[in-house]
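All protein chains but one are shown at their positions in the complex.
Then we have chain A:
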Amino acid sequence: MQNSMKSSISKAAALLAVGLCMPCAAQSYFYKDFDKMSGTQIGHNGKYAAVPRNENAGISAMALAKGSVFYGGTHAIAGRPAWLFEGDVEKKDVAKAVCLTDKVPNQSIVTCLKYDAATGTVYGSTRNLRQGKWLPEFDFQEITTNMSRDENKEKDIRPPAGHLFMFTSLDKITDLGVAVDSEGVYSFVLYKPGNAIYGITDHWKLFKFDLAAKKSKIVYDFLPVDTNEHNRSRFRFFGEKLIIDKTGAIWGTGFEGQFFTVDVKKDTIQYHDVFLPSIRGREQINGVQSWVLSADSIIYGGTRADGILFSFDPAKKICRNLGKPNYSVGMPGIAVNKFNLVYMLAGNRDNNVHIMAYDAKQHYYIDYGVPHVKIPAANYSCRTFQLGPCFFYKDTTLVIGDNDRDGHVVFITTGQSLPKQQGYPKGE
């Protein structure tokens, strides 16, 4: 007992020390404009978008494929079909859009896309929300799906289960079937040595999908039983993303933000003594919302409960709190280039998302604010408040998906260094 207390005190002291080491992380610019920024509508075809207005398509997943070609998936309201689109970063346009409706039936959100360079195949996953009233003041998506697990089990009002799918071109989309019965897929990773997909469902199960046998298996359930009569467990959240590090280990975060690796031989998980940074008391709702592997094998990510930027060294098992860049919670997207510049989308769906950048060498933030994007092909400009996924193309072009309905793709040319920060002490 005493020992554990001691260790937690020393842990707190270590965290405090890390915090004190980075006093500059809290400083940030307010609203800095990008010199080069432009955007396009999904499936832009002359003046009008190819995705019809009532599909209400925001971009929820993107992946860079061969060369400058990228693929994206949309997030429609419950009951409307999701769309897939193909674009080109060099041309700064999205040329083709395909509705999933008759290919992967009853799916309204594409949650994750992964490109397998060896076979030239893109893998994707979907999930759905419950149909009914959509209240804009709260995004009930997580809470309702978890509530349906507890209280509404008998009523069976769960949305259609999420699917996995694959394609080499948008003309040929193959449905791989349901990942886990009655559950949607938040995200997955491609585990090539085992020819399998490891993913997280929106009811917090870690599953393995064997790509050869096309069969799914639950590896670990993070929320096995609701023992509490008040069912408070439904307000718990875990990491919705997995990542593969340089050595090929699959990482995720589980209960109270604790890091785990997937034991692919025994098909179970192994917790490690390292936790996500969190505002005190919010550990239960914490988890990784987005993370990315940098060229020097450090993982940069953001937490869903507080929007804290962290770096994680999988070899040393050290997670560093790099500060909370924006006042709002969540970090729906993050990308890093070879110049050690971390670009993040800080904020959540119902708040506004700021594009922010972090210099991982000099340790300071730049706030680019809510971007005002020119759409040259359609001759208008717009503000994009809800930004979703993002990725880097050739370390100099940041591609961001606009997650608000009637979504746009935003292309930003970034430099090799960030603008100098005001008040930053010289020579450090």
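In the analysis below, a residue touches a chain if its C-beta (ideal position, glycine included) is under 8 Å from a C-beta of that chain, and two chains touch if they have at least 3 such contacts; residues count from 1.
Everything below uses one rule, namely that contacts and distances are computed from a predicted model.
Of the names listed as "Cell shape-determining protein MreC", "SMP-30/Gluconolactonase/LRE-like region domain-containing protein", "Sugar ABC transporter ATP-binding protein" or "Branched-chain amino acid transport protein AzlD", the one that matches the UniProt record for the absent chain is "SMP-30/Gluconolactonase/LRE-like region domain-containing protein".
Set against the missing chain, the residues A:Phe34, A:Phe255 or A:Phe385 yield one that touches it, A:Phe385.
Listed for chain A, the residues touching the missing chain in the whole complex are 30-31, 47-48, 53-54, 56, 77, 133-138, 350-352, 369-370, 378-386, 404-406.
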